[in-house]
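Let's look at subunit A:
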Amino acid sequence: MDRNLKARLEARLNGYLRVPIYQRQDQTEIRVDPGNVPDVLRIVHDAVDLRFEILADLAGVDTGEVMQVVYHLWSPMSSDWLRIIADGISREDPRAPSATFLWQGAEWLEREAYDMFGIIFEGNRDLRRIFMPPDYTSFPLRKDFLLPDDAARSPGAGVRHVERTHLPADLADNLDAAVRRAPAS
Partner candidate 1 sequence: MAQLRRLTGESLAFVRGIPRGAWQRTTIQDRLLILVVFALGGAVTTVLGLAIFGPPIVGFLGANIPLVRFFVAVTVILLITVPTAFVIIYLELKVIARMNLRIGPNRVGPWGTAMSVIHGLKVLAKEDFAPTGADITVFTLAPVVTYLASAMTLLVIPFAPGLFGQDFNIGLLFLFSMGGLTVLGLLMAGWSSFNKYSLLGGLRSAAQIISYEIPLTLSVVGVILLAGTMSLNHIVAAQSGSALDWFAFKQPLALLIFFIAATAEANRTPFDMTEADSEIVAGFATEYSGMRFGFFFFAEYVNVFIVSALATTIFFGGWTAPFDWPWPTTLNFFNPFALGFFGWAGIVLAVAFFGTQFLALLVRLFGGREWTWGNSTGLGFLLLFVVAAALAGLAGFIAFEPIRGLTWFMAKTYFFVFVFIWMRATLPRVRVDQLMGFAWKWLLPASLLNLFLTATAVVIVHG
Partner candidate 2 sequence: MPTRKSAPDPSSEGGRTPCGEPHPGEPSPAEPQQFGSAHDVSSASFASTDDPRIMLDREVGGLFDPIPPYPPQTERESEFYTLGDGEMFLNLGPHHPATHGVLRLVLKLSGEQIVDVDPVLGYLHRGVEKICENSDYYHVIDQVDPLEYISSLFQEWAAVLSFEKLMDVDVPPRAEYIRVLSGELLRIASHTLFQGFLALDLGGLAPILYSFIERDEIVEMLAALTGARMLFNYFRIGGVNGDLNHEFMSRLGDWMSRAASQTEANAALLNENEIFVRRTRGVGVLDRATALRFGVTGGNLRASGVPFDVRRAHPYSVYPDLEFNVPTREEGDSLARYLIRVDEVRESIRIIDQCLHNMPDGPIMAKLPRLLRPRPGRAWGAVEGPRGMLGVYAISDGSDQPFRFRIHDPSFVNLATVPTLLPGNLLADTMAIIASLDPVMGGIDK
């Protein structure tokens, strides 16, 4: 646990933090609003006493209520991993700013997060599916995407079909039209 890092972060990121800095083992965690992510990333990357210049990971998280984008950063100035959680992204229309302005490598990581969660990273020039086929409509890592054999997590519902578990908002209204295509006559 790097207490010194906590003090430096508090000094630099005053006003951006949603909740107090949380430290556990070798990880320091801050939570920010998704809109502030570019500023925060810029500060921790550029500040001479922070210099978090390696983007270790960028992950999407679906908590069931909100979406998160989680950044893990590494700096030679600290013995801790820095975890930045962009919290409170709407599940219905998940949008977050892209980190590609700092780390070009985030492009593919964001494509993966988009592919798996449907989070739209604004500013990513090539945001399309990366693993799933381009005509796929669901987002597999969302919590309402249930595996067919996952009876444990579907309360009382038993087995539900994979493809129908998550439906985009505009399709949910006319479900039948979307699922049942026009007869091939």
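Here is the rule we go by: contacts are C-beta pairs under 8 Å (C-beta built on N, C-alpha and C of every residue); 3 or more make two chains touch, one makes a residue touch a chain; residues count from 1.
The candidates came about this way: all candidates are chains of the complex that A comes from, given by their letters.
What you see is a predicted model; the values in this text were computed from it and never measured.
Interface remark: subunit A makes contact in this complex with candidate 2 (options 1 or 2, touch as defined above). Against candidate 2, in their complex, subunit A makes its touches with residues 24-27, 29, 53-57, 59, 61-62, 70, 72, 74, 76, 79, 81, 83, 92-95, 97-98, 102-109, 112, 116, 118, 120, 122-135, 137, 140-141, 145, 147, 150, 152-153, 168-171, 174, 177-178, 181-182.
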